[in-house]
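To keep things clear, I will list the structure first and then write my remarks on it.
A single protein chain has been removed from this complex, and every other one stays in its place.
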């Protein structure tokens, strides 16, 4: 008499397209409400007895730790896949079999995987909700949600902003999703990148008018309400000298920001290496550490949505 | 005025011989009762305030995560030894000293170790209960318990079954323990393996009549109520070609099972590599994912027995 494993309808978050505009607003409102819980000032064990599986097939300290913090701050518990060298994956187990295992152990799984499409594949294999925490060149929707939450917290609104996205816009999964999301809120977008790392046509093709491409920041900086900076990875360049020249030209310092609006906020998904000089940290523009913190209340809101009782 | 470390009588689980027939039935009955807790449908924090030490000196994702799940679903907590490269073991600490440490930190320790006899050695060093989660070529009693539980859940009984054990029967610790356990329940057993990986005489010598050895599955398949498949490891073969030939001959697919009884259930301790084709997953025979889940309620029942109040 085997018992069925089914636990009711699965509700996954694989891409931002899984969320309606109302869902997004609801999540951001919930996240704002949960900030005191995220800070530990209020103890709210809404998810007591619930278990999250942190399945990171690729390193991501910030994402893993903030999901773990979010779950534990809400009274829930976490099991980690752990270092890959110590896992059954090193014995040749397929993603399908590993996810079927965790499907029996947890109430929800967070998946980071190097392969594009891995999250949807896992969601199809599982009855529990799957949250995509990055699948290669694919999606990372909770990063986009925390970016939107940060923008709304820092600037008081999401609508009608003038936004610069700077750095590696070609391979940067984060900026692709953010551009698509900002388009929902009538943003004027400026894409600032070296030619070899420009925003790909497949992304811009989906955007409404209101964006433009640049190779330098100077001309456009004074107009910006928001500057979103991403890391330029050395590995993208065949020639180290090309990298050195390019990376230097896209480094932000306090000096760079002389002509910025006082209200300008700088975001970065972190970790940063050299893209933002530490002297920016002490200016009113730096919002990236608050952004990192915001991963906690945003992920709390999501976990509550997916796991909480009505 | 040093305080004594003793915490009452230690009750270890090192081999299946530590359990009487009544103990086994009691554990399986408790496990059945705990299934809704294992699924997260019922919150039952029986072990609140208790602490389990997960001491894995060798990788084992499924066993480690299911012990962790079992403990957390019962409201208890877990500390992990963590990656070995980051542990005092890499500084040359003996197993004795490491276990004396954890003896002071936890209420119970689960030990996986590559050396046969390590679990008993640890149990002798510790005042807290030690659960053997695999000691090299030695024992892994909770695997046997979950196998028995799965058989009883899937087939409704343990007594008088016709069982095939297939794959690497020579080095497979799991099948040695299972064969000994099934002998308690008057099973008719068929051992199906290449000659070089046949069931060792030291195992069969302990069995009552009612077993036979085979090199192919076909002749015996139609009689089976249960087929227990294990991984054939490449490393066992000096010649890669020998491996390829043998491994292929012991691969189960939906086609292989054409002549099986409808009631036949297939078990596998997992991870699998190629032993069972994925097309078997969709047949009514596949019970290995439910078997993986069953590790949770069975380990819950054991933890409750060893740590729970009366």
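For clarity, chains are labelled A and B in written order, and residue numbers in each chain start from 1.
We take it that contacts are C-beta pairs under 8 Å (C-beta built on N, C-alpha and C of every residue); 3 or more make two chains touch, one makes a residue touch a chain.
None of the values given here were measured: they were computed from a predicted structure.
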Touching residue (missing chain; options A:95, A:183, A:270 or A:305): A:270
From A:14, A:35 or A:303, residue that would touch the chain that is not displayed: A:35
Touch list for chain A against the chain that is not drawn: 35, 39-41, 43, 45, 56, 59-62, 64-66, 68-69, 72-73, 75, 80, 83-84, 153-154, 156, 270-273, 278, 287, 289-290, 292-293, 296
Interface residues of chain B (partner: the chain not displayed): 1-3, 5, 7, 48-51, 53, 77, 79, 81-83, 85-93, 96-98, 100-107
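Basically, only the chains that are shown with their structure count from here on.
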Superposition of chain A upon chain B: rotation angle, C-alpha, nearest 5 degrees: 120
Between chain B and chain A, distance of the C-alpha-averaged centres to the nearest whole Å: 39
